[in-house]
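Removed from the display is one protein chain of the complex; every other protein chain stays in position.
Chains here go by letter, A and B, matching the order in which they are written, and residues are numbered from 1 within each.
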Amino acid sequence: MKYTKFYLLGLIFLMGCSSSEAPVDSAVESKIFHYGNGTEPQGLDPHIVTGVPEHHLLLALCEGLTSSNPKGGESLPGSAASWDISEDGKVYTFYLQENGKWSNGDIVTADDYVWSWQRILTPSLGSQYPDMLYYVMNAEEFHTGSLNDFSKVGVKAIDDLTLQVTLKEPTPFFLGLLSHYSTWAVHKETVLKHGSIDDRNGQWTRPGNFVCNGPFNLKSWELNKKIIVEKNPLYWDSDMVELNEMHFYPISVEMTEERMFRAGQLHVTSTFPSSKCTPDIKETNPNIKIHPYMGTYFYRFNTKNEALSDVRVRKALAYSIDREKIVETVTKCGQIPAYSFTPPGSNGFLPDTKIPYDVELAKELLKEAGYDSGKDFPKLEILFNTSEGHRKVALAVQQMWQQNLGINVELVNQDWKVYLSREMIGDFQVSRAGWIGDYEDPNTFLDTLRPNRGNNKTGWENPEFDRLVALANATLDQDERYEILMQAERLLIDEMPIAPIYTYVRVYQLHEDVKGWYPNILSHHHPKYIRIERD
Amino acid sequence: MANSSSLWSDALRRLLKNKAAVGGAFVLLILFILAALAPWIAPYPYAYQNLDLGASPPSAEHLLGTDILGRDLYSRILYGARISLLVGFVATTVALFIGVTWGLIAGYFGGKIDTVMMRIVDVLYGIPFIIFIILLMVVFGRNLWLLFIAIGAVEWLTMARIVRGQVLSLKNQEFILAAQAMGVSNFSMFKRHLLPNILGPIAVYATLTIPQVMLLESFLSFLGLGIQPPMSSWGTLIKDGVESMEEYSWLLIYPGLTFTITLFALNFFGDGLRDALDPKTSDN
Partner (left out) sequence: MLGIFFRRVLLAIPVLIAVASITFFLVRLAPGGPFDADKAVSEQVLKNLNEAYNLNAPLSEQYFDYMSGIVVGDFGPSFRFPGRSVTELIMTGLPVTFELAIYSMLIALLIGILSGVVAALKRNTFLDYIPMSIAMIGICVPTFLLGPLLVLIFGINLEILPVSGWGQLPGDKILPSLTLGFAYAAYIARLSRGGMLEILNQDFIRTARAKGLSESMVVTKHAMQGGLLPVVSFLGPAIAGLLSGSFVIETIFQIPGLGRFYVEAAFNRDYTMILGTTIFFSFMIVIFNLLSDLAALWLNPRSRDT
C-alpha cells in the first residue's frame, strides 16, 4: 500500500496542473482581449447564424456596408465609405472603401455584395433572416420563388466600387438595417471553393479557410473551449485597431463566468447572475455595468381566447400589474418598468404612452366586461419557458391578478422548444415573451405586431395599425415619421394585445483596463475601438 | 422444505439483532407518518410564497428557513416526502409487477418460452435507459404517471432475472413435482406454491429498488425533467438548493440531509432484510 500515496499525489497533480499569471494581467502587454461569450456559437456564416454570441464574433471578423455608431445615432461608414440617397428615398448609391480588402488581399467589390445578397435570398440556403432584405425591390419575390431571375432584384454593381440599391419604399431606417450581419458580404471564391452557394454545411468557415473583411481574422476554433481571432493588417481601418488578439470563451453558466471574471480570466462577461443583484450593486461592485437594452419583456394575450378577446379585459389585466414592484423585488437588476412596446430611446423615439397601475380602474373595466370581481372569469394560464427568472415574474403577476381582480391564474412552464411550438400554434392564453430589436429603429418592434407577421402570435390584426406602420415606412421626414409611429404606438397600447412589463437592461461585468467600450442601446461593441490600458 | 413459519421467525430474530436495520426501519416509520400527515402538520401550504420575505435562514416562524420566493422549507420538505415516497413505491410496484410475472412465467415454463423471454431481457438490458427516459420526458412532457411507468420500466429487468433464478431452483423441488402430479393448475401453482417461497428475495430486492427509484426520480428532477413546480419532490428541492447554495446554503443542506437519511434507512433496512433471510451471506 505504499504506492498509494504516490498514486494519489500523481493523480491530483495530473488533474490540477495549469498556469500561473492571470490572463488580464498579461493582457496589458500582449493586448489579448478575453471575452466571455455565453453559448458556443452555432457557426460563423453571417447568412445562416441567428444569435448574439455569433454576432459578437462576426463584429470582429466581418463588416457591412454601414457600421452602427457605438455611441448611438447615425450609422458610420463600414465597407462603404460614403453614400448618396435619392430624393424619393428609394435609391441608395454606396461608394465602397478604395482600400477595402478581404483578409486574403482581394478587393471588396460591389459585385461581392450583389452575389452575397443573392446568396442569402436563395431559398435553398434556409437563412432565417432573409426578411432583413425584403425592403429591397423584388427581394421577397426572389426569396419566395415567384421570381427566378436575380438580375431583377434591386441591387446592382455599377462598377467595382459602386453599389446601387433600389428599395420598394423609401425605408428611412435602411442604413441602420445594414449594420445587421445578415446583410453583410461573404467572399464568393472562398464560399464556392468549399461548397455551393446554398450549401449550409459548406466548410468555408473553418479556420484556415475563412476569409472576411473585418478588423480580425479567424485564427483557431476549439469547439466548446475557445475561439481565437487575430488582428487583420489588411483591414482598411487597421490603424485604428489596437488589440492583437481576441479570445472568445463559451461559458454558459453565469456562476462559472462570474468566478472566472473574479479570477482575472475575462475582460468582459456576457451576463451577471441575477441572484447577486442587490439595490446597491453599483456601489459594491465597481465592475458592474447596467445599460438599457433595446428589448421589451412582455406578456402576450391570445386575443382569440373568449375572455381575452375583449379589450377591456386585456386592459384590466395590464392595469393591475405593479411594474415598479416587479423590477424592484423580482428582477432587481436595474430593469426599467415598460409603459410602451417600443423601448424608449430607440434612435430618439420616446413614446408618450402610459399604463397606470390603477386597481380601481382595472376592476371597473373588468366589471364592464361582465366579470364583476372576477366572477365567472375562466381560469387563466400563463405559459412560459422553464427558467427561474420567468417563474418569479409569473408568480408575482399571478399574485397581483388574483389579489387585485379576484381571478384564478395557473402557471404552466414548458421547456424551450415546446413553449415555442405552443406559441406558434396559438395553444396558450397568456404567454411570456421578449423581443430584442434587430436594428435601432421603432419599426423593428412595431412591425412584429402587424397582421400576418409570424412574430405576432396574438391573433390581433388591426388594419389601422397596419396602415400607420406602412405609412411611416414610406415617410422620409424623421419628425413626421415619428409622429405617425407615435400614433401607432398609442393605438397599440390602447388595444393592449400585449402587456409590456419591463425594458431589458444589459447587466455584465467589465474590467477596468478596458477602454473604448461604449454603452449603446443595441449593445454593439465594435472590437476595433477596444483598447486595453492600465492606469 | 423446512417449516416456513419457523423460517420466518428465524429471519425476524436475525433482523431484530441487526441494529442498523432496526434503526433504518424506525426512521422509515417516522417518515411515513410525517409524510402521510403532511397536509395537517405542515405549517404552511407548499406553494404559498412570501415575495417580500424572500430567502431567510431558519427562524421561529420558519423552522428550516425559506427559499427565494419566501416558501417555507420545512413544509416543502414534508410535502416533498409524499411525492418522493409515492414515486418510490409506485414505480417499484410497477417494476415488481412486471418483473415478477415475467420471471415466474419464464422460469416455470422453461424451454423455448424461457429462452425467448430472457433474450428479450438481455436485449433490453443493453439499452442505456437513462437516455431513453430523458428522451421520453422531453417528448411527452412532465407527466407524473408517465414518470412512474418510465422508471418502473427500467427497474423490472433485474427483478425478472432474480425471480426466474429462484423459480428455476424451486422447480425441481419435491413439493412442486408433487403438486404437478396432483394436477394443480398453473395459476394455483404460482399463487400458492411458488410465490410464497420467493417472497423473501422479492421483498429484499423491492426494498433495495425503492432507493434506486428515488435516486432516479431526483436525478430527472435535477435535469428539469421530473416533477413540475410548484409541486416538489426532494429532487427538485435539492436542485433549487444547488442553484442558490452560495448565498442560501440551508436550501441545499436540509433537503439533502433528509434525502440522504431516508436512503440510508432504506438501504440499511434492505441489507438487514437480505442478511436475515439468507444467513449464508451474512457475517454470522
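One rule holds in what follows: a residue touches a chain if its C-beta (ideal position, glycine included) is under 8 Å from a C-beta of that chain, and two chains touch if they have at least 3 such contacts.
Just so it is clear, the model here is predicted, and its values are computed rather than measured.
Engineer: Which of these, A:76, A:197, A:228 or A:260, touches the one chain of the complex that we don't see?
Structural biologist: Touches the omitted chain: A:260.
Engineer: Which of B:38, B:136 or B:227 touches the chain that is not shown?
Structural biologist: Answer from the full complex: B:136 touches the omitted chain.
Engineer: Which listed residue (A:200, A:282, A:467 or A:534) would be found touching the missing chain in the intact complex?
Structural biologist: A:200
Engineer: For chain B, which residues reach the chain that was dropped from this view?
Structural biologist: 119, 122-123, 126-128, 130-132, 134-136, 138-141, 211, 215, 218-219, 222-223, 238-239, 241-242, 245-246, 249, 252, 256, 259-260, 263-264, 267, 281, 283
Engineer: Suppose we count only contacts with the excluded chain; which residues of chain A make the list?
Structural biologist: The list for chain A reads 1, 4, 7-8, 11-12, 14-19, 40, 42-43, 45, 48, 50, 123-128, 130-131, 143-144, 198, 200-203, 205-206, 223-225, 249, 251-253, 255-256, 259-260, 263, 265, 415-422, 424, 434, 453-455, 457.
Keep in mind that, in the parts below, only the chains that are shown with their structure count from here on.
Engineer: What's the distance between the Cα centroids of chain A and chain B, rounded to whole Å?
Structural biologist: Centre separation, chain A to chain B: 48 Å.
Engineer: In their shared complex, at which residues does chain A touch chain B?
Structural biologist: Chain A reaches chain B through residues 255, 275-276, 329-330, 386, 388, 391-392, 395-396, 399, 411, 413-415, 418.
Engineer: Could you list, by residue number, the parts of chain B that touch chain A in their complex?
Structural biologist: The touching residues are 49, 51-52, 68-69, 138, 141, 224, 228-230, 243-244, 246-247.
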